[in-house]
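Some chains omitted; the rest stay in position.
Per-chain numbering from 1; labels A and B assigned in written order.
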Amino acid sequence: MSAPRTLLGFPDWEPAALLDLVDLARDLKGGLARGHLGGRVVVLYFANPSLRTRASVEAACARLGATAVVLDAGAGGVWGLEHRDGVVMDGTAAEHVKEAARVLSRYGDAIGVRAFAGLKDWGEDRTEPLLSAFARHATVPVFSLEGSARHPLQGLADAQTILERLPDPRGQRLVLTWAPHFKPLPMAVPNSVVEAGALLGMNVVVARPDAMALDPEVLAAADALARARGGSVRETSDRQAALEGARVVYAKSWGALRHYGDWEAEKPLRAQENPRWVVRAADLERGDDPFFMHCLPVRRNLKVEDAVLDGPRSAVIQQAENRLWTAQAVLLRLLDGGVSRQGREPEGTLIA
Amino acid sequence: MSAPRTLLGFPDWEPAALLDLVDLARDLKGGLARGHLGGRVVVLYFANPSLRTRASVEAACARLGATAVVLDAGAGGVWGLEHRDGVVMDGTAAEHVKEAARVLSRYGDAIGVRAFAGLKDWGEDRTEPLLSAFARHATVPVFSLEGSARHPLQGLADAQTILERLPDPRGQRLVLTWAPHFKPLPMAVPNSVVEAGALLGMNVVVARPDAMALDPEVLAAADALARARGGSVRETSDRQAALEGARVVYAKSWGALRHYGDWEAEKPLRAQENPRWVVRAADLERGDDPFFMHCLPVRRNLKVEDAVLDGPRSAVIQQAENRLWTAQAVLLRLLDGGVSRQGREPEGTLIA
C-alpha cells in the first residue's frame, strides 16, 4: 500500500494532481459510476461549527458507499485536543493529538479535521497547528475540513466552478474583493481562493484596504505558480480599477494581519472601511460580464447586498454544490479507491 | 420528475393523501418489503433538541436504505439561520435560509427541519417561519420534524395508533385534555392532534381552562374537515363532562394564546389551573373504556400521574413506535420511491 497522503492545503500537492482532482470531480458530477469506497469508514473531527462542509462530506461518503463517523468537539460531545509537544496537560484539553490521531487511524480509513485559526498568532496559525499534528501522527490519510490558513476543499470546488463557467480561464481576471464584517475572520478561504486562481493560470487581483493585505509569502508563492501557468497574482486597494475587465468577482471578509490578535486596534479601521467595501450590484457592472462567487455562509446586506446574491450573476449555489463532487474526488484519491481513467492524462483534459 | 412536495402540516395535503400515508405506514409495520430508498441522502436540520423524532427518522432512513445527515444547530455544531428577507444580517445568524435550503438541496434528496415556536408572536409562529422559508427556497421536498404551529409526523403516528386500536373511529369521542407544566409550551402538537382526530372523523373535544383556548382558525378548519367526515371539533372547560364517553384521552400541555410571549401574565393563571388539570387514573374511568395518549416526552407526576402512564390503558409507547412507520411512509411518498399498491384505493382501506 502506498504511504498515507495528506491534503492540508494546495501547496501539499503537485498542480497536476490538484487539477486531476477537479477533473475527477467533474466526471463524477457528470454521472461517473459511484460507490467505490464500500465498507470504508471516514472519521470527521470538527473543532468548529460547519454546515456545508459537514453535509457535503457526509453526503460524499454516502454516495461512495462509505460511512462517516462525526466527532463534534465544537458542540461539546468530544474532548478538546492538545497539539503542543512536551507540555504538562493541566488545561482544558483532556487528550493529545498524538493519541487521538493514532487511535482514530485504527478505526477509520481517513481522517478529516476542521480547526479554525486561533486568531491570536498568525505565525502559529499559518502552520496549521492542529491539522499538522494530526497529519504527523496519523497512519491514514488526513485532510482538511478547513484549517487555520487554508481551506483546500473550498479551493477545489471554486476551481471546478470557474472551469464550468469559463472553460479556458488562463489569463482571465479574478478579483478577490475584501468585504465588511463586524469581527475579524480567518484567512483560510482568501488564501485558498488565490491559490485556486493561480492553479488555473488566472490573473488574480486581491482588492482590499491596505490594512488588509494578505500574507506576502502566500501571495508570492501563488504568483510564482500563476506565472508558470500564464497568470499572475497581485494586490491593490483600488477596487474600482481592479473590477475593470473582471471575469470573476469573489467576495470574502478577513481580518488585518497587522492587527492579528488585537481586535481593539483593528476596530477604528473597520469603522472607516466597512461601509466602502460592501459588494453591490453596480460593482459587478464594471467587470467583463463577470460571475459572482462567495464561499458561504454570507451575511446578506452586511457583506454583499441581496441584489448580487439573488441576481443572475451569482454562482454561489453552484460553488456549494461542487463541494459535494470535489469531496468525493478527494476521498477517492486519498483512499486509493481511484477510478480508472483509461490512460487519460488528467491535467491534459483541463488546461492543455 | 414531479415537483418537490412539502409536508409542514396536515393542511398541506389532501385528506386522502394523508390517510394513504397512514395506510402505507400500517403496511410497512405489517412487514411490507423495505429498502426502497437505497443510495438516497436525507438531510435533517435540528434547531431544537429531539429524541424520538431524531431517532425514529434516522432509523426510518436506515430501514429504507437511505443515509441521514444530521445537522444539530441546537447543539451548537451548525450555524443558526436567518429566515427574514431583506434584513442586514448583523445578528447571531451567520447564514440565510435562502442559501442553506438551496445548498442542502444539492446534497440531499429531501430536507427535514425542526424549528420550535419562538413563543413571542403567535402571528409569526403560526406561519411556520423557518420551515416555510426552507420550503420556499429548497428544490427538494421539505418536511417538518416539528414546527412552530404543527407536528405532522406526530399527527400521522397518532392517527395510525387510533386506527390500530379503534378500527372505525368515526363519530367516536377523542378528548384532548390540557395538562399542567411549569412553563408555556408550544401549540404544535395540540393543533396536530385536533387535525388528526378530524381527519379520522372523530368527535374531538378540547378540554382546557378558558385561558388556554386554541387558535380559533385552526379549530374552525379542523371542525369543517371533521364534519365532512362524520365528526366535529369543539372546546370546553368542563373536563369532567368532556370525559364522559371518551374513547381516547390525549394529554398535552400548552401555553395561553392570550398571554403569548408574556409568561409573567400567565403565571398567576398557572398557579390556579395547574393543580386541577393533572391527569389521574380516575379521570380515565369516566370514559368509555378509553385508551390514553401522549406525544412524549412527558413529565411524570407533574402532568400525568404514574398510574396512567404505567397502566393498561396507556398507548404512549405504541404511539412512539408508530413514528418509525409513518416516517418511512412520508419519506417514501416525498421521494417518489413509492411502493406499488396494485390499484388499491388507499383511503378506501381505512375508512370506507
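In the analysis below, a residue touches a chain if its C-beta (ideal position, glycine included) is under 8 Å from a C-beta of that chain, and two chains touch if they have at least 3 such contacts.
The shown structure was predicted, so the numbers you read here are calculated from the model rather than taken from an experiment.
Counting all copies of the one sequence in the full complex of this file gives 3, of which 2 are shown in place.
Operating definition for what follows: only the chains that are shown with their structure count from here on.
Chain geometry summary: the mean Cα position of subunit A and that of subunit B are 40 Å apart. Per the touch definition, subunit B reaches subunit A in the complex via residues 39, 41, 43, 67, 69, 71-72, 75-79, 82, 85-90, 94-96, 98-100, 102-104, 106-108. By the touch criterion given at the top, residues 46, 49-52, 54-56, 58-59, 62-63, 72, 74-77, 182, 296-302, 306, 309-310, 316-317, 320-321, 324 of subunit A touch subunit B in their complex.
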